[in-house]
Each structure stands twice: as structure tokens, then as C-alpha cells.
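Excluded from the complex is one protein chain; the other protein chains are retained at their positions.
Letters A and B mark the chains in the order given here, with residues in each chain numbered from 1 onward.
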Amino acid sequence: MFQAKARADTLKEVVNVVSTLVDEVKFSVTSEGLVLRAVDPAHIAMVDMSISKDAFEEFKADETEIGIDIDKLSQFLKLARGDDVIDLKHDEDKRRLNIVVGDITRRMSLIDTTGMSDPKVPNLELPAKLTVNVDDLVQGIKASETVSDHIALIATPESFEMTCEGDMDQVNWRKAKKDMESLETPSSVRSLFPLEYFSNMLKAVPSGSAVTMHLGNDYPVRVEFKIANGKGEVRYLLAPRIESGD
Amino acid sequence: MFQAKARADTLKEVVNVVSTLVDEVKFSVTSEGLVLRAVDPAHIAMVDMSISKDAFEEFKADETEIGIDIDKLSQFLKLARGDDVIDLKHDEDKRRLNIVVGDITRRMSLIDTTGMSDPKVPNLELPAKLTVNVDDLVQGIKASETVSDHIALIATPESFEMTCEGDMDQVNWRKAKKDMESLETPSSVRSLFPLEYFSNMLKAVPSGSAVTMHLGNDYPVRVEFKIANGKGEVRYLLAPRIESGD
Partner (left out) sequence: MFQAKARADTLKEVVNVVSTLVDEVKFSVTSEGLVLRAVDPAHIAMVDMSISKDAFEEFKADETEIGIDIDKLSQFLKLARGDDVIDLKHDEDKRRLNIVVGDITRRMSLIDTTGMSDPKVPNLELPAKLTVNVDDLVQGIKASETVSDHIALIATPESFEMTCEGDMDQVNWRKAKKDMESLETPSSVRSLFPLEYFSNMLKAVPSGSAVTMHLGNDYPVRVEFKIANGKGEVRYLLAPRIESGD
């Protein structure tokens, strides 16, 4: 059983987190909220999101699984204003999610979740940890996109840097420790990532909010942030591209 | 003879009514105003529009016919602000319409109207009649467009509904009689229509205004509304798609 009401902008934040990574998702529902874990088809990125029942205006659920075509849900939410309240109801007999906004009801066929795996979140020791405003990062990423497909993230005890090296040009974004919310690392670490994936992850972060990153040396990056006014937590994991050094 | 001045937004409303249906139109001009009747190339929809001379800032005309390429007129009007006054003058010798806005004059070749037929508006008995705000309808249509190419319009003594059935999903929009301007029907009626045509018709209705529909059982729908601050009347007729029942 799953029956809930949520503001449209809350649901839009949830959809943004997964839509650039996967088309079809399985939400694991409990009486406490929703959990979603998914890996992109290329196995480069993973998302691990949990939304507390407190993120909803109303929430009543038993343990169940709901398989959703994210694109359809996204289309429907575009019709709603941010402060519209959306009504969600799982019709178990007809295997549908019924979504109501104002005068409109969409009865949406659910996806069969039996074949969908439960990715395990790897346990990684990432020595560097830093917190920075997402809007600052986004500016640096936009500048990088014209230069190369990869971006290096570099944490030193003094600063956090993003560097992008093209054949001709180079873009560097740098923030000193004193201008960041926090930065802790025992030594300098550096990993290289596919820029498009990293860029898409940061696009899902609500503007103005803080994003925390955990970094190592040629290791994945873990990107953490809150959505739904702090009632939802997102952890992305992105695999590094090992630099050949030639 | 035809010589008139009109606000750009009035002319834009006139152009919107016909531009999604036909490319070339014949305006029948009299001393009282303009009348336009046209059928789309697929013979699925008809428009019957009359614009009173009171919709114009100035209007002087004898009986004549003017054949216009709607796309050209639309392009030109895009250059004008809504409150610009447009000057229209039929140059009968050169078979042109001269249009002036500000410093700009466009001398537009007219289309030969001799081959253009005068469609007859059929006399239909449509038992259901209802009036509703166009903005509400447009929300329901947008939700439907992601689901199917057809939309069913259903009037019952209690409510007006639009329903769209896709292979997987269903969209339903419903308004109770008490939330509508008016709704009268002796019995429940239902007809199915091509969604794109119906959607285009409603796009021509000025935002915020009331639209009246006349409906039957597997019968055409007649959509009526006012433009030009009430000085112009539009009647669309849209053919039903007969449901095969399988």
C-alpha cells in the first residue's frame, strides 16, 4: 500500500536526481519513506537516495516496490506549478500509479520490478572531504565544457580545484579553503572524471545549497546533498577515469 | 474597396484562429465587417469567423473578396507590439494588400480567390451545451498529449469530462457542473476527436475567456468563442472519429 500527497516542487527535485542517470527506477517503499538505488546503464555512476515521509504533506504506506518510468512522471509534473499538491495512489490490482493534480488524473502503468537488481553501495575510504556552494561549482563546470570531456578534481590542504585540459586550452577553477564551508584532507588527492556525468549530478542539486564531496587519489567521488527542504538525502558515486599519464 | 486600421493584437487573434487550419484564406468583406469560412485540407475541421467593423479602429469597405497568405500576414504582425495600430489598404489595381506599421510598409500580393470554394456550415442538432474557462481545458489537453492522439469529450447531466486512453496509461480531466459556467444535456453523450485538431482550436481562444461547446453522441463538436474584445465571433466544427469498439 502506498498513498501520499506531495508538493510538485518536491517531486520535481526527486525526478531531477534520477532522470539524467536512468529511465526506469524502482522505489522501495516503507512506512518511513522511499529509498531508491540505481546504477546507470554504463555502470559509471550510482545514485542512492532516501526521502523521509516528512517530505510529504501526507504519507501512508506498507512495505512495497513501485517501478516507475521517470520520463512519464517528469512530463506530468511539468503541468503542475511548484506549490500544487500532487496526489499519489498505488492501485495494486491494476498495477498502476494514479496521480492527480487539480482536475487531471493520470493512471500510469507501473514497470515490473522483479527483474530490477538492488545495487550494493560500495564501502569506500575517501580521505578528502569538502563542502562548497553548488552555484560556484556550476560556473566552473560550464567554463570547462568548452575545453574537454574530462575534469580533474583536486583537493589539497589549502584549496579545492577543478581542472580541465584540452588540446589547446586549459580551464582552472579554484577555491581557497578560507572561502569554502569546509575542507579537510590529510594530503593532496586528485581524480579525473567524465565531465558530463559530473555536470548532470550537480544539475540535480537545488540552487543555492551546499554540496559535500569525498575524494581520493584515482578513486571515485561521492557527492552528497539534501533535497526536499532537508527531508531527502542524495548520495551519488561516480567512477574515476584512470589517467594514462602519457 | 477595403481600408481599415486595427490594433495589432486584434489582427493577431484573427490570424491565430485560422493559421493552424489553413495556409491561404479568403476574407469576404462587406461594409459591416469581415467573414471567413474555411475547411482544412483533410476536411476534418471547419472555421466560421465573423469580425464586426467595430473591432477596427477605422473601417471603410464595399463588398469585395481578399485572398491572403496567412503565414505572411503572421510574420509581419510579429514585428508589431500589441498596441501598435496597423494600417490596411486594398490596392485593387495591383491586387495587393498594403500594410503599414510605424515606418514600415509591406506590399503583399493577394491570392486569387476565384478557385476558392465557399464551404457551407452544416446545420447540426447537438443536444449537449456547456461553457467552461479555456485555461482549465488547456491543462487537461496538455496532460493528454503525452498519452494518445485522440480525446473523448463526454457530457453528462453532472459533469464534463475529457478522457484520453493510451496503450499503457490513461488521462482523465473532469469538471463538475457546479464548477462550470453552464452545462445542459438531456442525457450522457460522448464523441471521440483527433487531439491535435482540438488542441489547436483551443490555442486560438484568448487566454482567460469562456468557450462554449455543443456535443452529441459520435457527432461533431461545435466550439464557440469570442475574439477582438467580443467584436468577433468564431465557430469551429470538428468531425468525430467513430470508435470501432474493439
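Just so we're on the same page, contacts are C-beta pairs under 8 Å (C-beta built on N, C-alpha and C of every residue); 3 or more make two chains touch, one makes a residue touch a chain.
Quantities reported herein were computed from a predicted structural model and do not represent experimental measurements.
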- line: Given A:Asp54, A:Glu92, A:Asp149 or A:Asp169, the correct residue touching the omitted chain is A:Asp169
Message: Using the touch definition from the top, which of B:Ala45, B:Met108, B:Leu126 or B:Val171 touches the missing chain?
response: B:Met108
Statement: Checked against the full complex, the residue among A:Val35, A:Val85 or A:Ala143 that touches the missing chain is A:Ala143
Query: So which bits of chain A touch the chain we can't see?
result: 136, 139-140, 142-143, 146-147, 168-175
Message: In the complete complex, the non-displayed chain touches which residues of chain B?
response: 72, 75-76, 79, 102-109
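In the analysis below, only the chains that are shown with their structure count from here on.
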- line: Separation of the C-alpha centres, chain A versus chain B, in whole Å, is 45
